[in-house]
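Take a look at this one; I'll ask things after.
Removed: one protein chain of the complex. Kept in place: all other protein chains.
When the chains are written out, they are named A and B in that same order, and each has its own residue count from 1.
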Amino acid sequence: MLETYLVPLLKIVVLLNAVLVAVTYMVLLERKVIAWVQVRLGPMRVGPHGVLQPIADAIKLLLKEDITPARADRWVFTLAPIVSMVPALIAFAVIPFDSAITLFGYPITMYVADINVGLLYIVATTSISVYGIILAGYASNSKFPLLAGLRASAQLISYEVAITMMLVSLVVMAGTLSMVGIVRAQLEAGMWYVFVQPVAFVILFIGGLAETNRAPFDLPEAEQELTGGFHTEYSGMRFALFFLAEYANMIVVSAVATTLFLGGWLRPFPNVGALAFLDLVPGWIWFLGKTFVFLYVFIWIRATLPRYRYDQLMRLGWKVLIPLAIANLVVTGLLKVLL
Amino acid sequence: MLEAIVFYTLAVFTLGFGVLVITARNTVHSVLFLVANFLCVAVLYVALAAEFLAVIQVLVYAGGIVVLYLFVVMLVNLKAIPEAQLDPARRSRLGFAIAAALLVEVSAILVYAGQRAGPAAPAAVDTPARGNTELVGWLLYTDFLIPFELASVLLLVAMIGAILLARREA
Partner (left out) sequence: MSPITPYHYLVLSAALFTIGVLGVMLRRNIIIIFMSIELMLNAVNISLAAFSDQWQNAIGQVFAIFVIAVAAAEAAVGLGIILAFFRNKDTLNIDDMNGLRW
């Protein structure tokens, strides 16, 4: 009785705190990595090597004046950042960090819930987060944010189609929609799915970049375009909430890519017995390491590539990624039946 | 006990948001209440052990169809149309009368059906313990294959039709 309610509650508390701290320190990570790419040092002043910079940023944003535009819809204006942030946080409920660890003699599973539609649940939460952008653009009662919001949401729903098609071919491979089930299928197959479905991996990566409004697909929020995009009229903590939501979405996409393609908590070459010494490293450290690699690549791409124009972006989504995903699905289905 | 609390809470929220959909002044608020209504209905589906339907409801209905409604509302709002107010002098009496008649009729059916003997226990279907998604997928691809294909043709026709209708004549 106590265990069915207390243990998930504790897991949720620990997970939310960890995610929020990680999201805050992603700000510092991004500034540091982009600085190193550009041969400079980044934040160095606050704390040793700038480690306390996110705390300084948080204090600054909390103390800023909270402006609501005149004749803006106040309820929707307040609701938009919340609708942006909450789906990113609740998507973590189905991400498995490890299979089970033993803590004080109790076996505890390292995921909050293992529902048997886990993958669809994550896609559903990303489709709810589109509302945050549309509502932010609408509630600002100003033409630039409205158009930018509509453009951004059109971009998001276009790439959502490509990602969903690609996930179907992955489900055909694994035979189950549950996230834990997909990792177990990779364990049984003996290799990570990135080697079996490289096209799907590429589509997920590009689609993930577009879904989280990251460069080179960050046209909706770039300062040089449409004067700041859908969050032009936001200031202070609400503006910070949009950006934290973007980083949280990035972590979700990285974690999902790790679970689906890089084997989740499995070590490299999970079936090769000679490498069993690698099992000394617990599974969740492998998971966090792989997720961190993805986050680093996201930031690296932002520092390197120029921005796509909007029509090039939509053309890539509709005319390249969706046919590629459908072709991948057809080939996967054929091979699964014939082999 | 827990099931009763969940059901009554969800029922109150669903009906409450439904009433707010039809009585909100601002169309955008109406659409937002519709989204909240759909999310409550999705949780009701989970309570009915139909989790695939619940996720499809959120993904397609709340995350696709209502986004379409919101787009259209925004595109129309760009021209700033004054919202038509509820006009109590015109149709409301007839509207309430028809809705009351419908409610009485449906309640009569429910009461009558509730007083008869309940249906026989469900026949022991010989399906193994499969997940809900697998069951639904199995049915869609074996017993209901033709409706499935027809539905996909319908969606294709609707997509082409919507593009043709909403296109600006160059």
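Points to keep in mind about this one:
One rule holds for everything that comes next: a residue touches a chain if its C-beta (ideal position, glycine included) is under 8 Å from a C-beta of that chain, and two chains touch if they have at least 3 such contacts.
Just so we're clear, the structure is a prediction, and the values are computed from it rather than from any experiment.
Touch, as defined at the top, links the missing chain to these shown chains in the whole complex: B.
Residue positions on chain B in contact with the hidden chain: 1, 3-4, 7, 11, 14-15, 18-19, 21-22, 27, 30-31, 34, 37-38, 41, 44-45, 48-50, 52-53, 56-57, 60-61, 64-65, 68-69, 72-73, 75-76, 79, 81, 83-84, 86-87, 91-92, 94-96, 98-99, 102-103, 106-107, 110, 114, 119, 122, 125, 132, 135-136, 139-140, 143-144, 147, 151, 154-155, 157-159, 161-166, 168, in rising order.
The definition used in the following text is that only the chains that are shown with their structure count from here on.
On the side of chain A, the complex with chain B involves touching residues 73, 75-76, 79, 115-117, 120-121, 123-124, 127-128, 130-131, 134-135, 137-138, 146, 150, 153, 157, 176-177. Looking at the complex, you find that chain B touches chain A at residues 26, 28-29, 32, 35, 51-52, 55-56, 58-59, 62-64, 67, 70-71, 74, 77-78, 131-133.
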